[in-house]
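Take a look at the structure set out below.
Then we have chain A:
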Amino acid sequence: MISIQGLNQFYGESHTLWDIDMQIPEGQCTVLMGRNGVGKTTLLQCIMGHQKVASGSIQLNPADKDLVKTSVEQRPRLGIGYVPQGRQIFPLLTVEENLQIGLPVLPRGQRRIPDYIFELFPVLADMMHRRGGDLSGGQQQQLAIGRALVVDPKLLILDEPTEGIQPNVVQEIGDIIRKLNREMGLTVLLVEQKLPFARKVGDRFCILDRGRKVAEGDMAGLDDTLIKQYLTV
Partner candidate 1 sequence: DTIKVGVLHSLSGTMAISETTLKDTMLMLIEEQNAKGGLLGKQLEAVVVDPASDWPLFAERARELLERDQVAAIFGTWTSVSRKSVLPVVEELNGLLFYPVQYEGEESSRNVIYTGAAPNQQAIPAVDYLMNELGIERWVLAGTDYVYPRTTNRILEAYLKQMGVAEDDIMINYTPFGHSDWQTIVSDIRRFGSAGKKTAVVSTINGDANVPFYRELGAQGVSAEDIPVIAFSVGEEELSGIDTAPLVGHLAAWNYFMSVDTEENDAFIEKWHDFIGDTNRVTNDPMEAHYIGFNLWVEAVNKAGTTDTEAVQEAIIGVTVPNLTGSYAALMPNHHITKPVLIGEIQADGQFEVVWQTPSTVVGDAWSDYLEGSKDIISDWRKPLLCGNYNVVTKTCSGQSYE
Partner candidate 2 sequence: MRQLRSLGLLTLILLSSLTSLQAADSDPVLAEFEALLSSSAAPDRARAISLLADSMHPDTLSLLAELLEGQLYTFRGDSHLYRVPRHEEGRAAERLLDGETLTIERVRDFRRVAVNNAQRTQIRRVMALTGLNAESSAIRLQAVRQLMRDADSATIALIQDAYPTEENNRVRELMAVALAIHTLADSDNEVLQRDAIDTLSESLEPRARNSLAQFAQSTENPALQELSQRALTQIDHKVQFYKGLETLYFGISLGSVLVLAAIGLTITFGVMGVINMAHGELIMIGAYTTFVIQQLMPDHIGLSIFVAIPAAFVVSGLVGIAIERGVIRFLYGRPLETLLATFGISLVLQQAVRSIFSPLNRTVETPGWMSGMLEFNPVFAITLNRLYIILFCFLVFFALLLILKRTALGLQVRAVSQNRAMARAMGVRSERVDMLTFGLGSGVAGIAGVALSQITNVGPNLGQSYIIDSFMVVVFGGVGNLWGTLVAGMTLGIATKLVEPWTGAVLAKILVLVFIIFFIQKKPRGLFPQRGRAAED
């Protein structure tokens, strides 16, 4: 689905991502892992176009489009949904409006919020007319996921989506990601710190360390040595 080649990124003078090569195979769930501050969020932001890329390319498969040269607002139209770290809810829009924001990228006639979002997160239905910023942290996280699903994505990018969410909902999120992934062929790129969750939903993993990709493979291959080496402090 996405193939990243030779990606380098800088914050001002500091070189944050180094020569990243990475594949996100279609229909699979890839989990991106690594310690705090290694560049996971930065990599996702590069894919989303929020960060300028110094060199390298990010090919989106079906259309063979180079995302580096595509504007941010094209991404939902290309079928990319995004759940950022820190929720990034529109605080003064109501829950309903937060969800509606993505509707115009859908073809006319399909512009309504799918019901399964409310089945997944019933709390959103209860709080339809409350300002997004008033929701509790976990409710906001649920809203953020719901909002990304509204655009009917082919590729879903999630940055620590379970942060601050109550355990039973975390399970459900895991289930739904798996379901979307397995049953509907949704491709998923997930950043996740919690190993059990990662193991549960992921098909593949990919580890970053200090801005470099250091390991990649099927989830089964994520062994203790790797964990010790790259995921513990």
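Miscellaneous remarks
Heads up, the rule we're going with is that contacts are C-beta pairs under 8 Å (C-beta built on N, C-alpha and C of every residue); 3 or more make two chains touch, one makes a residue touch a chain; residues count from 1.
Selection criteria: all candidates are chains of the complex that A comes from, given by their letters.
Note that the structure is a prediction, hence the values are computed from the model and not measured.
As listed, 1 or 2 are all part of this complex, and the one touching chain A is 2. Those residues of chain A whose C-beta lies close enough to touch candidate 2 in the complex are 48-50, 71-77, 82, 84, 88, 90-93, 97, 100-102, 104-105, 131-134, 147, 151.
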